[in-house]
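Before I ask anything, let me first share the structure, which is written out below as structure tokens.
Only one protein chain is missing from this complex, and each of the others stays in its spot.
By letter and in written order, the chains are A, B and C; residue numbering begins at 1 in each of them.
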């Protein structure tokens, strides 16, 4: 299955890209998506994540076609 | 000495006038100003009073030329 | 002048734009503004209201509104504050009161503006008289709690 991965703000800058495409055979968690997309880079502290534009935790399971996003704490307003 | 007395809002309506002039020989309190101006009418409950445009109590002493005002609870805003 | 008593209808947003420019606020110096508008409703306590008249105590009203602004400035970390209040006859949907606060951060703006409104409601000598649909008038006895 195919998973769209997005990075925002300082995290995109650090990784040097705004998105990745991750391929997986079976069930996969958010943490595993991060591992695969970043070649095993340790996840920065305080990082937030979303699945299909809802906030999620690292153990959430991803389905085919889902969009996963990683980003630093929000600073709007 | 001469004291200017003012009434506002529903109190002015009840008394049928917006002001009085009270003459006094010696020291006089706000309560006595009310007594004299209204011919001994009991002071309505919740009435507020001001001396020279500052909130005051019934026992405050009035000086010559002072302005005394009586009015119901305020309802602005 | 941070306290303005007006006896005719005003458009709150254009008035606010003008007043903001008149205040000593350097653009770029403040990060937060909070504005409160009190508007005349066409009903109150179950009755239709067709008009309102606001009486005030000229002199004492301005004095107390200015004191409230000074207190807000001493209690909260704010740059400026503004109070505009109507007097005289008012029609439904017209603005009765506008209070505004400018500050560096949002907490002070919210807190100070609420303070302005609560103090104004409790201390500023204004009295509302409503005209009902049948033409009869009644004085508003007390404010809604804040």
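Methods note: contacts are C-beta pairs under 8 Å (C-beta built on N, C-alpha and C of every residue); 3 or more make two chains touch, one makes a residue touch a chain.
None of these values were measured; they are calculated from a predicted model.
**Q** For the chain that is not shown, enumerate the shown chains it touches in the whole assembly.
**A** Missing chain, whole complex, touching shown chains: A, C.
**Q** Which one, C:6, C:67 or C:104, makes contact with the chain that was left out?
**A** C:104
**Q** Which chain A residues would touch the chain omitted from the figure, given the whole complex?
**A** Interface residues of chain A facing the absent chain: 6, 8-10, 13, 50, 53-55, 69, 71-77.
**Q** So that we can see where the missing chain sits, which residues of chain C does it touch?
**A** 11, 13-14, 16-17, 27-43, 92-93, 104-107, 109-110, 113-114, 117, 144-146
Just so we're on the same page, only the chains that are shown with their structure count from here on.
**Q** Express in whole angstrom the distance between the two chain centres, defined as the mean CA positions of chain B and chain C.
**A** 27
**Q** Mind pulling the chain B residues that touch 2 or more other chains?
**A** Residues: none.
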